[in-house]
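The other protein chains are all here in position, but one chain of the complex has been omitted.
Let's turn to subunit A:
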């Protein structure tokens, strides 16, 4: 599998392999040979760069000055290049260290005119440097001398991985970029500050943190669906849309406030406002364009309570959570409340009232937030400290772990409240026990060990745990029958309803 990919896609190499194939068994390989012959005749400018895994490391075939290089790139650890040049991500090309290259078969780069060699496919054997290279692993190691002759402006330096406290490898420099090359590269990175309409949807998506917004809408939708009322698709749609717009607003304003901080943290340094893709005024305009219709829609088309909750949530996130991040660790608790409000909004959109069931769903989100966020922030401690963010993981690490564990266990307790409050049937605590126990177990390991891997495991578990929990709650929702005996909602084990449940 690997061989065939290699031979089809790496033009020059494919040629040499093809020679051998043709030589041995022309008939059997006729089909593939034809396709191989046709492949190299294509214009080299259409060849695409690609990467294919080689078990332990990644190899990149890159095109540079009409020549193909295949180089091994060691897996990069988190790089904090504060004192080094912070490169634009799109321009990263790493030169590997000589140590990391296991197989050095050929040192010289391939011949600079691949077109001439490839047209001679059927006739003559390919020129020697390529044909001596093994088909499987072709590594062109860039030595300082040879690379300088090929393309000086494109050679890059390895930014020394002055990484986090745990991994501080100093990758030995193969070669250092010259001053002129660096200046030239940096000059190329200057961009005109004007709005590119083609990029605008992508910019808006990043500004609104579209993935997070999607998760928020999902929790609101779950809240709506869990409410013990007939399902109204129109209200459902409006409530979801309104919540989504409110979330877009909150995220945009958050990014608007945090431009210099985002610039300094690796996780956030490619946000649109940091990169100048739009102006701050534009971002505020976008936020207003989302927020005003969103909240109006919620207030008028759904109900005023939901609208008020939406507005409150935006206020809490932008004016309380965002500034508090830099003042006190209490920001995490505020953030948990912010996360808990969307399902409450979904419920109130359906029923129009703040029932205990709504608060229960909010409680799920509130408790979930702690293992989620504490685990995430555990591995970002250096960035938070340098950026001046006051997070539990930095200032009170012990509390951070305790709180995560406590709230993971709290999820189990809340699941029991489900049937007690007549939101779900008794199957819910049972079916949700495995996942709740699992996240509590991971939280316990995090509490015990408190290292990067246990934090990472807990964080990734929280990402699937929440949707799964909400889904289970939906399937275990208590069925509703009113006096006329209309529509029963889906439930696993229909329990006899008390009369008080009827609307």
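Simple rule for what comes next: a contact is a pair of C-beta atoms (placed from the backbone, for glycine too) under 8 Å apart; a residue touches a chain by one contact, two chains touch by 3 or more; residues count from 1.
The rule is simple: contacts and distances are computed from a predicted model.
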- prompt: Which protein name, taken from UniProt, belongs to the chain you can't see among "Elongator complex protein 6", "Apoptogenic protein 1, mitochondrial", "NADH dehydrogenase [ubiquinone] 1 beta subcomplex subunit 7" or "RNA polymerase II transcription factor SIII, subunit A"?
  reply: "Apoptogenic protein 1, mitochondrial"
Field: Sole residue of A:275, A:402 or A:457 that reaches the chain not shown, by the stated touch rule
entry: A:275
Field: Residue numbers in subunit A that touch the chain omitted from display
entry: 82-88, 164-170, 179-180, 182-184, 186-187, 189-194, 256-257, 259-260, 263-264, 269, 274-276, 279-281, 284, 323, 326-327, 381-382, 384-386, 388, 390, 394-395, 397, 450-452
